[in-house]
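Every protein chain except one is present and positioned as in the full complex.
We call the chains A and B, going by the order they appear; numbering starts again at 1 in every chain.
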């Protein structure tokens, strides 16, 4: 994981980078000059160029038209604007589909899709792979020494999922490599259930339309395979770009809560994490979800600064109702990303399209032009960001980690579970929210990463755990860590096979108890959980509502800190608190209401000695980034009312230049942002 | 648009025509004689014959059996009943599908449908076209001089939508003819978005299953194409019938709120508009929707009388719950059609089937036979209609027009708009309801028609507007007209490309303002709009609730008559009132609650000097039809209670024969109907 290319890049583009996707081919040349002028006015320093330009650059197989791109590259370079140049593989031109129909994706039903949208390619097609790499190579060779070239943007939001015969064949090959023998595959997939034992490789297929439920281990491997073959598309292009321009950083843009790609496996292959984020203004939890995603992006490469590669200046257009960002909220959201480690704020897209599928997706410069509130906000933010240039490359230091794990996501939402309406995303958000509300710094990790730096580890419904992961949690606690583990964790191994000897087979020693039976609650059922007298973690008056799930739980070494107060499990344990080695593990055997979960998590944080970054009223988020000698405090008022916060340190408000004394009463407007720089003491 | 055939027809069948679909092939011969007797009893004068008789008339390719049809034609002629003879192309026989599988329709997914329903044909199949025309020609030749033949009923409710290779090829040809060159197509479809530029015609396809959203200009052209190729099926048969029987009028039956066919383009090709209407008794707005549809049918051919070709005597069977028409409501609905210009009241069908898909669809003569309330109502109405014979050919004169436009329907419900749960139909109904409640005569037009006769023009969400249409609205206002334009109008041109220079590019001068940003509201959000002091159109106490949408609106020459009272747009304009030339335009930048919309529309009508046809209490609809020297006032009580109305003129109640003085207090029973004939003063 050499960071040489990124260093080189940061030398060219210091501070917080500002910009967006640029699609000049949609506009006549007279607009291009205005674009560059307005970009300069808005302090745009980087544009993503050519993301969807394949058909404009290669009008027929092997017939290239780089003239217009030369021209725009020169124009941008002349304006001092750098380019994140795309390899345009995300949307192959119609000629490719017409000349080579096998390049088109096949749906699960067997229907081969047509052209007209985007992303309609088969990731296994040799022709697609050859042609997309050829144009990437052409671009690299042509612009290798162009002064505008700052970075490579490989493809766009990889999301291929194909069921064609070629993919089927590759899946078989992938399995053959993974398992070595059919016997091993049969054993680990458990094919004797429902009598589906394979006796020859050609019988093994990807999961097309079937009768009845499908083997879940096959589904899980298919998910792994899909992430892997897409990553392979990326790395192949990256390698050929690196061969030509070794100093230019290469990345691709990740997506929010995106199930298809295991970005924890992808991140080591990019030079910088680039992220597309579209929080829904209609979702009151949108900003918490964004914070979780930002922390994940930062954690993906061990805390390195990352880029917001796409966000919307205003409304998007793909949802049933597409709400605008109200005054101040785009700015607030941008600073929230920086507060969580972003060093670049970029938009899709620079200039709003007049036609096509995304013409009502907002842009930096919308149809309404320079008269709009939206443009004024874009303009102001671009210029304001210069004041926070010093934040760039600063890091976040977290004592708390929460688990987010793609393999678990795929497995825990599998078929025929005790509850089949389950959302892994909602569960992790709920647990993360408790940490976010406490204003502690959080890393987002999986259990195969090094956990030694953390004091608290939150493990939400980690159904799938390999032996190594089980060991990691046990070691984390034994070595003095504080774990919070919620129900339906430690149930199956990496082959989706139940770990024997009672639930949670993988964590029984850690939680100090076992589960005799899972007891889901009907969707309209609520039960009560109450504290048990004489334990340390929650008040004896603690009472919670629980929904959705109950464990029929038996305490072993664990102390019962809360029990069921009603229902047929009345009097049985609901929450355990176990000592193991030098650490502690709290186990939640049911789903507590959100305030009660937050109370419990705060108690664990307190016991572990984890302090908030800064005291703050509800609705005010505070984070911190540090360089070797400076600390930057980000204070963000997400509320609709003014908020007051008494500063715990002396420092300079970067956005106003004002020096603030310790004890100063900061008054934050709704959507207000204060960034305080202080020397590291 | 020669009306020669219709005049000939009206000479044979004067007055209000009564009748229905007749499917004698489902019944043994002994029933036929009873049918004719009962038809005569009910005053049936026209039957639609042979709509689904292809398989009964041509048992195998080229083997015709006209014997039974000869017999029934003679029997009907003997009974003095005329025939609207169908060409039976709507449901090809199984042998056609078996001998020529390419005649079967292909779904978007690529699945070729089977036989067993109806309408399962590909509209582009050469074999289908050949065979359906051959049997039409056989019928024309055989019955050209038959005394029963009064009219031709070509096909039935055209609704073909096929995705086969032959249709794909024709779509390509249609585009080639429209655009001339691929460059023109690329430019107008905006194919550079998402990199889908075509460089050779064979790459262009109809929109089959795809990945991601589809190019909206392609979708729009596909909608135009589908309407056109179906119309071409109709005109080809019409032409061959005309060649044999030039004096016999030809038509096909249109459907209610039917998205697939642009009946404004179809109407010039029929000799008379024929309409199938099934208002849902469970829908409280059903009668308003019916009125809108009736006004559309009348307007389609410039005010010519039209025919209800199908309605139900009682319940239908295709909905989740199929409610009966309660006592008096079938009669009331029939007179409502006449009140809006219909000169024929016909039913599907004469005798209820004993088997098949529609056996629980009511009929003039149901399974319950002559004992039923339903038959009594059919019998009574048929005989009563003789009393209103004088209404036939009378016209409606409207000073108000509302826009209904298929191209806009297709475009405004396209993908990736600010709000994607939008219903064009509901929007137009809501605007129309305001006019209907005011009891003013309304024409339903599109903006490519001559608007010079109208004083008020209502333009609901006319998203798509060609340059000519923009000009037409501007000229309408400049010349003294009063326009009401609602938000999201004048946004794109006929290629679904945003009109430049700010929203609404096409109407900025007309409305006297521009929109900086569209600001949809979440589905559960309501905001308040209130009048601004000192303007003329609404009271200063006017307050409305708005939902769904807000414009970030800037007044230019327009006067702000209402503003947002809350939300982040508080204090910004919600409704503008603009003077332009000799006229006025009121612009609604949000969606007002229905009563407020009605208040506003009434104010505009008042200012424009448009008066109700007659004063009436709520729930009572009044319309007028006129001949050269007579006027007919239709007074319809849709309410569940008695209603009283003081007559403004002297005249004769056609249904009772009573002479009524001006000032007479008419007492209308629930579902009551009064038709007053007066001399034109």
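In the analysis below, contacts are C-beta pairs under 8 Å (C-beta built on N, C-alpha and C of every residue); 3 or more make two chains touch, one makes a residue touch a chain.
On a predicted model such as this, the values are computed, not experimentally measured, just so you know.
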Residue in contact with the excluded chain [from A:4, A:31, A:60 or A:415]: A:415
Options A:11, A:30, A:177 or A:200, residue touching the unrepresented chain: A:200
From A:59, A:466, A:497 or A:599, residue that would touch the chain that is not displayed: A:497
Residue ranges of subunit A at the interface with the undisplayed chain: 109-110, 189-200, 202-205, 207-218, 415-421, 495-498, 500-503, 514-523, 552, 554, 568
Residues in subunit B touching the chain absent from view: 23, 25-26, 52-56, 59-60, 88, 90-95, 97-98, 105, 107, 109, 111, 113-120, 282, 314-315, 317-324, 326-327, 353-362, 366-369, 371-374
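Throughout what follows, only the chains that are shown with their structure count from here on.
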Distance between the centres, which are taken as Cα means, of subunit B and subunit A, whole angstrom: 50
